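These notes concern the structure reproduced below.
All protein chains but one are shown in place.
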Amino acid sequence: MTQKIAILGASGYTGAELARIIATHPEMEIVALSGDRKAGMRMGEVFPHLRHMGLPDLVKIEDIDFSAVDLAFCALPHATSQAVIAELPRDLKVVDLSADFRLRDAAEYEKWYGKPHAAMDLQAEAVYGLTEFYREELKTARLCAGTGCNAAAGQYAIRPLIEAGVIDLDEIVIDLKAGVSGAGRSLKENLLHAELAGGTMPYSAGGKHRHLGEFDQEFSKVAGRAVRVQFTPHLMPFNRGILATVYVRGTPADIHAALAKRYETEVFLEVLPFGQLASTRSIAGSNFVHVGVIGDRLPGRAVVTVALDNLTKGSSGQAIQNANLMLGLPETMGLMLAPVFP
Amino acid sequence: MTQKIAILGASGYTGAELARIIATHPEMEIVALSGDRKAGMRMGEVFPHLRHMGLPDLVKIEDIDFSAVDLAFCALPHATSQAVIAELPRDLKVVDLSADFRLRDAAEYEKWYGKPHAAMDLQAEAVYGLTEFYREELKTARLCAGTGCNAAAGQYAIRPLIEAGVIDLDEIVIDLKAGVSGAGRSLKENLLHAELAGGTMPYSAGGKHRHLGEFDQEFSKVAGRAVRVQFTPHLMPFNRGILATVYVRGTPADIHAALAKRYETEVFLEVLPFGQLASTRSIAGSNFVHVGVIGDRLPGRAVVTVALDNLTKGSSGQAIQNANLMLGLPETMGLMLAPVFP
Amino acid sequence: MTQKIAILGASGYTGAELARIIATHPEMEIVALSGDRKAGMRMGEVFPHLRHMGLPDLVKIEDIDFSAVDLAFCALPHATSQAVIAELPRDLKVVDLSADFRLRDAAEYEKWYGKPHAAMDLQAEAVYGLTEFYREELKTARLCAGTGCNAAAGQYAIRPLIEAGVIDLDEIVIDLKAGVSGAGRSLKENLLHAELAGGTMPYSAGGKHRHLGEFDQEFSKVAGRAVRVQFTPHLMPFNRGILATVYVRGTPADIHAALAKRYETEVFLEVLPFGQLASTRSIAGSNFVHVGVIGDRLPGRAVVTVALDNLTKGSSGQAIQNANLMLGLPETMGLMLAPVFP
Partner (left out) sequence: MTQKIAILGASGYTGAELARIIATHPEMEIVALSGDRKAGMRMGEVFPHLRHMGLPDLVKIEDIDFSAVDLAFCALPHATSQAVIAELPRDLKVVDLSADFRLRDAAEYEKWYGKPHAAMDLQAEAVYGLTEFYREELKTARLCAGTGCNAAAGQYAIRPLIEAGVIDLDEIVIDLKAGVSGAGRSLKENLLHAELAGGTMPYSAGGKHRHLGEFDQEFSKVAGRAVRVQFTPHLMPFNRGILATVYVRGTPADIHAALAKRYETEVFLEVLPFGQLASTRSIAGSNFVHVGVIGDRLPGRAVVTVALDNLTKGSSGQAIQNANLMLGLPETMGLMLAPVFP
């Protein structure tokens, strides 16, 4: 039976990406779209690429009848998200794409996001949305907390290596290259084409990027001790895709083997042959993740590269994968779209 | 019953695009891939974005058992294509993506392609692949001649206007902006990123572009008299998408009405509200076509804009749409993939 | 003796481009920079690429001592510009880069810019800044009105053809491709990298673009009768450069000859050999203009292509060229910077 879907915050890029995927999802139907400032507009005006879908018009959240909704995706900014979800029916399944329910610890949330969390009870209930590592919990979850897109990329490289005990936990450096759509549709000078195209620079460097909160929480949990990575993201002059270049210490062959073994049965995780490197061009527009490992000339050092599409596997594709689990649908349903190249 | 598909010339961009679409097509299965110079390679090496598909390795054409194939897509260069198809079993369904079977007139072929046609009997048999205008013939065709990508864009703008008699046939100017993937994967200096990115210039201007052969043939046929358009393509610094800006003479409202009426029931053709303009960003990665009409300040002049993805609706998507018809499958099967934005 | 220069509105792209050129101009020194919202900031913070120049900090206009200034460039938005210039000392030489003093007719100004002009006396005094056509007037001008960047591109193609009487005045179509920096540093959704990169679409089509006011005024003046062109600009996914593809009727060889003759002695105008086409990549970052002519296959039709850098020859380079004339300096001084390629 087709699942009735609402998208809250449908006028941003992650909202549009949810709609794009649902367009060919055989068991999901979009019955409501909200967009606060754009309420009253047709979705085809806000996103002309979706005009063929015949989607419902954008409305305000309070005008949605949630009794007719099976699952709501919440693609709102953080802080707004927790306020909105706190008002939704408590039996409504929700997949949140914001940062609001990712961090278990109230102090950590406040540290990274600058104000106290207003719905810590929901926080306690939420299941972290890194599907391949929280699959069983997600099957029975009511509230899923989508991961940060950069946080997903880093974890796909590092989690299996911590699990397998094949790397030095104190020597992890993530140099990340992030496509600009990860910054959303916000009107900022550094996101203008004239400022961004044709070059690159780091941002939120020095340990200031909020996704470090997720890295700290998850890596420490897996390791059973505090793990702190060094993380430097760079803003890239392309729209989709994240490449994480991760510098680790350990035996390169063991590192490759640990990743290959961990992802052997995972449909969306492709571990490349040893020595091959991941490219964002090979996964753009899809839910697939490419993972490559190469040994460095310096003994005991390896470089792990992970490429994923920040809007798909890093955000909306992941959200649908988790929604599939929460709704009892096959996990990969609607998500086998091949990457778009060239 | 799943249709067995072969792709000849699978190492180019249109071959890859066929595979991308078939990845989620419910009734097609790729059983053979050929690639002359790359025979013996895995498809996932040639196109890492397809590695999850578990495709057959590339072989030489002569090593394919066509008795186990229901339909072959032929994505070879022109001239090669006619030679190859002439050798295929005569009862094999074939969708050709080259220029070899588009022109009915041997002299025209020689004029535009520089040498005599070597398989004019097949030429006579071929049905021109502009689906919305040759649908009935395609249902019973054995050999389909895919259109030029630029030729498709221009025809979607102009054919209905000739049919409806709403424009001056002697005053048609097509200024076209073409994404670089239309030039294929060939190693030419002007296709290098360093040469192309960050600017634009015309190419094949002055009436030299080969797709003029298709314009001449098709427009004259529809009009019942010779029609010659002016056509200036420009090479664009983006990978996918064609924007045709077509200057016509007539009453703008009538022009819009003629297009809206003609495409009213066409699933892939979206005629925008009068005054709105097409953008390549709104159709990239999909089989959809956006058509926009605006009146100029000069009375009796209108601008028709058409956007389509050269690799999808302009080539491989069109090919699959036609293959669906030829195989008795629903025409839109596997082709409802939404455009990728941003 | 070094000329003392002020730049009003130095925090936008044309302001930055003025500074970039003056960096190696042997006879100009920047003594004051204004930037209303950014007053108090260092220029090297607003534009890090200029930090080596040791420029004065940004101040408010009212804090500039104009008695120590030989010439002011005014790079402010239209409407603001006329208000500011009206308050400047009447003996100060001014080169305005806004639209405020381009149109001679008050009604035309109001029609295109939506409100009455507030300084029509200055308007009467201003000399239009298309150097190659107003050189003598500019030598004695106090106030120069810089042209629109698109307006410059179109005029370089068409003015000599009207002068020479070699084209049909009623059949001129300008299809223009404009790099995004022409839209300035304003925070608009359609100027974001995620919206703009990777595709194109028309804007201000149908005869709504304001530079039509300049075309109408100038072409009619040259022709001695009303001339109205059709003009469709397209927003391009690159930062610098305009390509005007101009469709005209006449004898192609005569058209090429008229352009070659008219620009024979012009240092910045390069007329390419007949049949060659202009590329924006060949002039980016410079004050040069490339002009190409090709005949169409349709007899009596030609395509004229003009490429210039909107920020240099279309705006700030032109402004310095005019300032050189107004200050009695050699016209090309500081402007022989070669284009940047690749």
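Just a few scattered comments:
Letters A, B and C mark the chains as written, and numbering starts fresh at 1 in each.
Everything below uses one rule, namely that a contact is a pair of C-beta atoms (placed from the backbone, for glycine too) under 8 Å apart; a residue touches a chain by one contact, two chains touch by 3 or more.
Note that the structure is predicted; figures quoted are calculated from it, not measured.
Among the displayed chains, contact with the absent chain in the complete complex occurs for A, B, C.
Set against the missing chain, the residues C:R102, C:R159 or C:R240 yield one that touches it, C:R240.
Among the residues A:Q82, A:Q217 or A:T245, only A:T245 touches the chain that is left out of the figure.
Remark: the omitted chain is touched by one listed residue; of C:A83, C:A107, C:A253 or C:M336 this is C:M336. Contact with the undisplayed chain is limited, among A:Q217, A:T280 or A:S315, to A:T280. The hidden chain makes contact, of the residues C:H49, C:R90 or C:R225, with C:H49. Residue C:G198 is the one among C:G146, C:G198 or C:P252 that touches the chain missing from this view. In the full complex, subunit C touches the omitted chain through residues 13, 16, 19-21, 23-24, 47-53, 181, 197-198, 239-240, 267, 270, 272, 279, 281-286, 288, 290, 311, 336-342. Taking the whole complex into account, subunit B touches the unshown chain at residues 13, 180-181, 183, 185, 187-189, 191-198, 237-239. Residues 173, 175, 177, 194-195, 197-203, 205-208, 212, 228, 230, 232, 234, 236-241, 243, 245, 247, 275, 277-281, 284, 294-298, 301, 303, 305, 307, 342 are the ones on subunit A that touch the missing chain.
Criterion: only the chains that are shown with their structure count from here on.
With centres taken as mean Cα positions, subunit B sits 35 Å from subunit A. Counting partners per residue, subunit C has 194-195, 197-198, 237-239 as the residues that reach two or more other chains.
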